[in-house]
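Yeah, one chain of the complex is gone here, protein chain that is, but the others are all in their spots.
Presenting subunit A:
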């Protein structure tokens, strides 16, 4: 991608879907972009829900890693990673191969299903 500065995820950021859902993996001529962040500030960090525009549809997603450096001892990824999610919090895919930060386990109640399909943790 072209952007140089690494900020966290906000409106119009291109993201990378990391689960094995059909919607996330079929190629399309436009990359998936964030159109809204469900947060008081418009900036999404790890564990925030966002609205994604993929293949002409709107889908909610959960941020699992971003390029912006966070607090010390937490991992920083080389791409903005996102997992597609339903409105009630159920993930659409069945497997996540990319590593997920352990910080997400703090909110085990909301993200238990996403953490259950994750393979590697960092």
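Here is the rule we use: a contact is a pair of C-beta atoms (placed from the backbone, for glycine too) under 8 Å apart; a residue touches a chain by one contact, two chains touch by 3 or more; residues count from 1.
The definition used in the following text is that contacts and distances are computed from a predicted model.
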Among "Hemoglobin subunit pi", "AP-3 complex subunit delta-1", "Auxin-induced protein" or "Large ribosomal subunit protein bL19m", UniProt's protein name for the complex chain that is not shown is "Large ribosomal subunit protein bL19m"
Where the complex has a chain not shown, which of A:12, A:73 or A:116 is the residue touching it?
A:73
Given the full complex, what residues of subunit A touch the hidden partner chain?
2, 4, 18, 65, 69, 72-79, 81, 97-99, 102-106, 120-122
